[in-house]
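With one protein chain removed, the remaining protein chains of the complex are shown where they sit.
After this line comes subunit A, so read on.
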Amino acid sequence: MKFKSQKVAYWFFALCMLLFSLQIIYGFIMGFDRIGLQGLHEIIPFNTARAVHTNLLVVWLLTGFMGAAYYIIPEEAQRELISVKWAYVQLISLAVVGVVAIVGFHFNHWEGRKFLEIPRELDYLVVINVLLFLGIILGTLFKGKRQTTTALILTMGLLFAALLYIPGMIWFDSQVMDSFFRWWVVHLWVEGVWELIMGGILSFLLIKLTGVDREVIEKWLYVIVGLTFLSGVLGTGHHYYYIGVNKIWLVVGGIFSALEPLAFLAMALFAVNMYRKGEKSHPNKIALFWTIGSAIVSFVGAGLLGFAHTLPQTNLYTHGTLVTAMHAHYAFWGAYAMIVLAIISYALPNLTGRKRYESSQGMAAFWLSNIGILGMTVAFGVAGVAQVYMERKMKMDFMDVQNEISIHFVVLLICATMFTIGIGLFIYDFVKYGLPTDEALLAENDSND
């Protein structure tokens, strides 16, 4: 690490690990519910487990993005963060809001809107928290010695993510309008501005790990995020096909969401080409695996599996089935979870001064988690396609179909166990790295600028 204040990032990453672990536990509760083992139903019914599982995903990814920003922005701006004390205040308040929200879900205290279950009063605290975070990041960036494209794209993504939270806070009497504007938050986050954040982190990592010239990488970063918005903004229409709004969205959503894989394809080609072009042999191979892996898996999960059910003719049958869960799991894993794990893998040796990337646990964590999630995706996919056929074509009753497909959730739980072992090894490695130290300031030797 080059700047002392980058150590803040470590604590954000540590919180990430904790929240990710909890997310997996609640995922298992849902999996067991689906095969009929509902022993926890009285205290954690499925809707509670689901709200916790999905909100923890959002919160740990955002925590990871924030940690990434606290690590990347000082290096890009070439100065310390403007306030370390306020960064810690922001971290603690974020953790408190998250814990209060999660506990509240167990007592029926929520908004009951998919992905946006955090109750309204906590929404305001989230806004204050994010404003504090943005104040620190923007202040550091604009007081810095330089404003790089990588830093600007990353910051733009974080700023837009904060602004897009607002439409989700408006009350609508109509369920249709509620759903319509809920997708402004959820879709424009995950298929829009979060890709800016992903692109910014990916660009930083490629500059550091491959040694390719910054100007070349940042030029292609613009093209990729350009493609993302060009397809992703109007691609929001694929959520509007069948929720009670005009048929024009069948055409607009169909065309533009079919183009969305192009952005992910470009990102995968970009990462692989930069790796091949790079002359630098960085010793942190684990970080490189997570980085290139993220670009490739996001293309498969978000791009190809999204395309598989995005056309209106297909979506008419798959809308509201487990096919969506198949796409969502692999897309979130590839595009966002893996890029957060990539920046953690890159930053930890620099923050702690310890070079555990030569250990075998790191590589085992990568392969076990990736094979595990691929198996889970296949299980969701087979269950989803079977559900579509039996429920939507053969007109079978919902619960009869659920009982028929429950075997696929046994397979899913086995694969999830493999995934969990992989993540367990990643967390073991994280703990073994130890705490960040000022001595690591002297150990930094991988600068590419």
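Some observations on this one:
Just so we're on the same page, contacts are C-beta pairs under 8 Å (C-beta built on N, C-alpha and C of every residue); 3 or more make two chains touch, one makes a residue touch a chain; residues count from 1.
Criterion: contacts and distances are computed from a predicted model.
When the unshown chain is looked up in UniProt, the name that turns up among "Permease domain protein", "ABC transporter substrate-binding protein", "Nitric oxide reductase subunit C" or "Phosphocarrier protein HPr" is "Nitric oxide reductase subunit C". Considering the whole complex, the residue from A:Glu75, A:Glu191, A:Glu218 or A:Asp429 that touches the absent chain is A:Glu218. Residue in contact with the omitted chain (choice from A:Gln23, A:Thr150 or A:Gln402): A:Gln402.
Note that of A:Met1, A:Ala101, A:Ile136 or A:Leu250, the residue touching the chain absent from this view is A:Leu250. When the omitted chain is restored, the residue from A:Gln78, A:Asn108 or A:Gln147 that touches it is A:Asn108. The chain not displayed touches subunit A at residues 30, 33-34, 36, 38, 41, 45-48, 50-51, 108, 110-114, 117, 149, 173-180, 215, 218-220, 222-223, 225-227, 229-230, 233-234, 236-237, 240-250, 252, 256, 316-317, 319-322, 324-325, 392, 395, 398-400, 402-403.
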